[in-house]
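Here the complex is missing a single protein chain, while all its other protein chains stay put.
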Amino acid sequence: MKLFEYRGKELFGKYGIAVPKGKLVKDEKDFSGLNFPLILKAQVPIGGRGKAGGIKPVDNLKDAEKKLSQILGMDIRGYTVGKVLAEEQADIKNELYLSISLDRTKRMPCIMASAKGGMDIESVLDEEIFKEWVNPLIGIQLFNIRNILSKLDLGRDESKGASKVLSKIYKLFREYDCELVEINPLVITGDGSVMALDSKVIINDDAMFRHPDIAPELVELTPLEKDAKEKGIAFIQLDGNIGVIANGAGLTMATLDALTHFKGAGGVFLDLGGTDDPEKVKQAFELMKKAKPKVIFLNLFGGITKCDTVAKGVKAVITKEGIDCPVITRIKGMNEDAAKDILKDAGLITATTLQDAAQQSSDLAGGA
Amino acid sequence: MKLFEYRGKELFGKYGIAVPKGKLVKDEKDFSGLNFPLILKAQVPIGGRGKAGGIKPVDNLKDAEKKLSQILGMDIRGYTVGKVLAEEQADIKNELYLSISLDRTKRMPCIMASAKGGMDIESVLDEEIFKEWVNPLIGIQLFNIRNILSKLDLGRDESKGASKVLSKIYKLFREYDCELVEINPLVITGDGSVMALDSKVIINDDAMFRHPDIAPELVELTPLEKDAKEKGIAFIQLDGNIGVIANGAGLTMATLDALTHFKGAGGVFLDLGGTDDPEKVKQAFELMKKAKPKVIFLNLFGGITKCDTVAKGVKAVITKEGIDCPVITRIKGMNEDAAKDILKDAGLITATTLQDAAQQSSDLAGGA
Amino acid sequence: MSIFVDEKNKLVVQGATGHQGVFHIGEMLGFGTKVVAGVTPGKAGQEVHNVPVFNNVGNAVNETGADTSLILVPARFAKDAVFEALDAGIKTVVTITENIPFHDAMEFVHYAKYKDAILIGPNCPGIASPGKSKIGILPGSIFLEGDVGVASRSGTLTYEIVNSLKEKGIGQSTCVGLGGDPIIGTTFIDALDAFEADKETKAIVLVGEIGGTAEEDAAEHIIEHISKPVFAFIAGRTAPPGKRMGHAGAIIARGKGTAESKIKAFEKANVKVAKFPTDIADQVEKYS
Partner (left out) sequence: MSIFVDEKNKLVVQGATGHQGVFHIGEMLGFGTKVVAGVTPGKAGQEVHNVPVFNNVGNAVNETGADTSLILVPARFAKDAVFEALDAGIKTVVTITENIPFHDAMEFVHYAKYKDAILIGPNCPGIASPGKSKIGILPGSIFLEGDVGVASRSGTLTYEIVNSLKEKGIGQSTCVGLGGDPIIGTTFIDALDAFEADKETKAIVLVGEIGGTAEEDAAEHIIEHISKPVFAFIAGRTAPPGKRMGHAGAIIARGKGTAESKIKAFEKANVKVAKFPTDIADQVEKYS
């Protein structure tokens, strides 16, 4: 789960990492206690908000009111701004980049640091980003901190301050089961202290049960995706108009890929998983119908799951609830012939190969 | 460092492990707030205080005053009782034994538990003591706790309570760098709760720098040993009358052993270590003189340390401060001839072999 | 031969008495796997398909000589179960459980290395060496003994591919599901090295997907270390960046993990990349 900047900074505060004085603002009253000049920052779970006009400096209350009303409700790459953080401006001497992420290859946390803070890290040259890995069996050690900070050419006190921030964010990263903790920029202020101007914290969804203090906020999901998540169904909305239902994430992805080959475009990724439970099949079709695809493509491979059992569930739903778009099916594996008979009987189109099914679906959906 | 029972229980309290209500008592006023019947317990850093009369139940204030005065100042195996803990009596249904210690062979913490609590663990049969090891790279796991507690035949709630105590004492063991945390007995009370009636906590001396909250209290050391510790000299007082100064712990032990072979008995173990610093040599001799040995046996092997440098230091001390007991020396290794000349010159006896030196020392000391 | 598991493995199933445990113990016994023990705390003395159940892995190992474990316990207990297996001396741990926190997986992956044990998964269907043994939940019916090694990040997609191999009469030496999580114990490189060393294996099929750089790393490894022909499929060519496509590991993040990059890397390593999963069987057939 990606935390909004202000929530990430609340966690920073908990771990003793300095952040600018600030708070969420909804109207003029909320500015009391803050000293101008301020920065107003749209809270959205996506990058690029600066370019989109979601970050604005303000010099006085009047200015602030005006710009606040511009930012609130603004659309930034699909997200409507509902929260704005107002922060006092820092006296910036130097901007650094610091993050801890998961290195999938080494299976370890990876610390990254750069003297080129304040810009998109993907645009920084590889040789200007320094890395240090932490073995999860022993956690962060002094030598890790020494090794990486020595590359940043900091003064003695600045280096000490940055060391403390690094050991604190490692603690946060570990204790809150993070996938990413990023501070960009981490600034050295005029008086030599170290402060996090931004926060990007992603907590591993699968570990949320260990963190009841972090209220889930499914800001990145569409309403249908939220609904699916609550029902425990892997359901993702995409840009196309063909709804794909398959079993297994890999097979569902491969099915979407096959559509593209025939100029079709997936509109929904729906992974039934290993289930043949009629209730789950019903829920899946209900969700799919709400996404209003032009065509539904059902692609099943029956391994442990028996094809005919799933087919019976599908038939029951279609017969009872009706369906207002064509459904192309392609069934393979255990009891596939029985399954095909059941689906034909329910009025669905049964293709023989993945290619055929993908082509028919794409054609019916009218191409891309 | 071995903590007094009451200090161990303070740590237990910090970790949320239940202990009987109690406090240190010096006179009648201190009993206010406690409900009779109570137990008075002498606080000494050694076992066997019960047999020595250091633990007494009391039913009322008058009784308590009388018995308190008996215990305070009592001598228990060489330690004068200066502190007495008064505790409310627990309603004991069942007594268990639980400890975590260092397993030197496996290089891991070892949990030990037994249903035979309340008695000296060394008198419990091996097959009635259950062990479980915790790998220090991962710390205590649920399966460790399940494995060992399942052997104790506890009820469901009792087992839950004991599980919590075990994970708490592991945390304490780890966080306070303990060599031993022992609860004997850990009792199940009439209402099914779990309570530590005693505490034995030993913190690794070498890790005390990490625990500034634990005031050192060198209760097990003699005044001279304390003095030596402050000076950084390895100095141990023993029962005999020959003071041994050697370099290296192993060599010092071997020297004491050699004396015993000739019916001598070491009175002081003094390991000079790798030093040839005249100031340290001087401090060592001063300490040794205060221990009033009948004979001093100086046994040196010069490897990196040069024998003659040490000998010069010894000569300087002897010449300046004088010595009122015979000093037998046995010198081997780098520059041994020069060293022997210096020591002879200082009026000390120089033997050629360890055996000769040990025999002479023993004879001069008058046997065991 | 085969890789990682064969007819000698003696299996203990952790989470034996649940619905999944009971079903798959039966399936594995049917496949020929030596299932010697089950473990469910508090259920010692029970039996599942005549397999004795123990309270803990230590007892199971002592009583039955089990050397391999299948982890079927819920995600929040999985780390404990893996640690328990490793501390009891188990040398091959296959972790089926999905939704295990990444930090837990990092710890037990490295702990397995400390214990010199093979860890497969998590979030994987397991491993099957046809004719010998199956440790996991893969359907037994899709396999055929033979000389193609398969290693995959997905489940059903792999069944589909293996099944299409079988339909063409192409058997498998071993099929190993590596798992759909970002942090897994056994990687493509481990599987490649094992297949390369395995005399029975003549060709290798890799089933990858978006997310991470495991396929790129494998491609580089193939160039230097693998002499046997390798065929591949990559799922997720049309997945948008930033979305987790069902598997926790299937996500294009910060510009890393695109199918394009993986396909390019494989092609550079002379690995044939199939357009449709069902094409792989044709390609392998042509080669052999």
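We call the chains A, B and C, going by the order they appear; numbering starts again at 1 in every chain.
FYI, contacts are C-beta pairs under 8 Å (C-beta built on N, C-alpha and C of every residue); 3 or more make two chains touch, one makes a residue touch a chain.
Note that the structure is a prediction, hence the values are computed from the model and not measured.
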Full-complex contact with the absent chain, from B:D177, B:D277 or B:D363 = B:D177
Touching residue (missing chain; options B:N94, B:N135, B:Q283 or B:S361) = B:N135
Task = Would you mind spotting which of B:L24, B:M119 or B:A249 touches the chain that isn't drawn?
result = B:A249
Key: Candidates B:K62, B:K93 or B:R107 - the one touching the absent chain   = B:R107
Key: Residues of subunit C (touch criterion as defined above) contacting the omitted chain   = 110, 113-114
Inquiry  = I need the residue numbers on subunit B that touch the omitted chain, in ascending order.
reply    = 102, 104-105, 107-109, 121-122, 135-137, 174, 177, 179, 204-207, 209-210, 234, 236, 238-239, 246-254, 256-261, 265-266, 269, 271, 274, 301, 303-304, 332-334, 353-355
Message = Residue by residue, what part of subunit A touches the chain that was omitted?
response = 133, 135, 137-138, 141-143, 146-147, 150
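Here is the rule we use: only the chains that are shown with their structure count from here on.
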Request  = Go ahead and note the Å separation of the Cα centroids belonging to subunit A and subunit B.
outcome  = 57
Message = Could you work out how far the Cα centre of subunit A sits from that of subunit C, in whole Å?
response = 27
Ask   = Got the subunit B residues that touch at least 2 other chains?
value = 137-138
Ask   = At which residue positions does subunit C touch at least two other chains?
value = 107, 111, 114
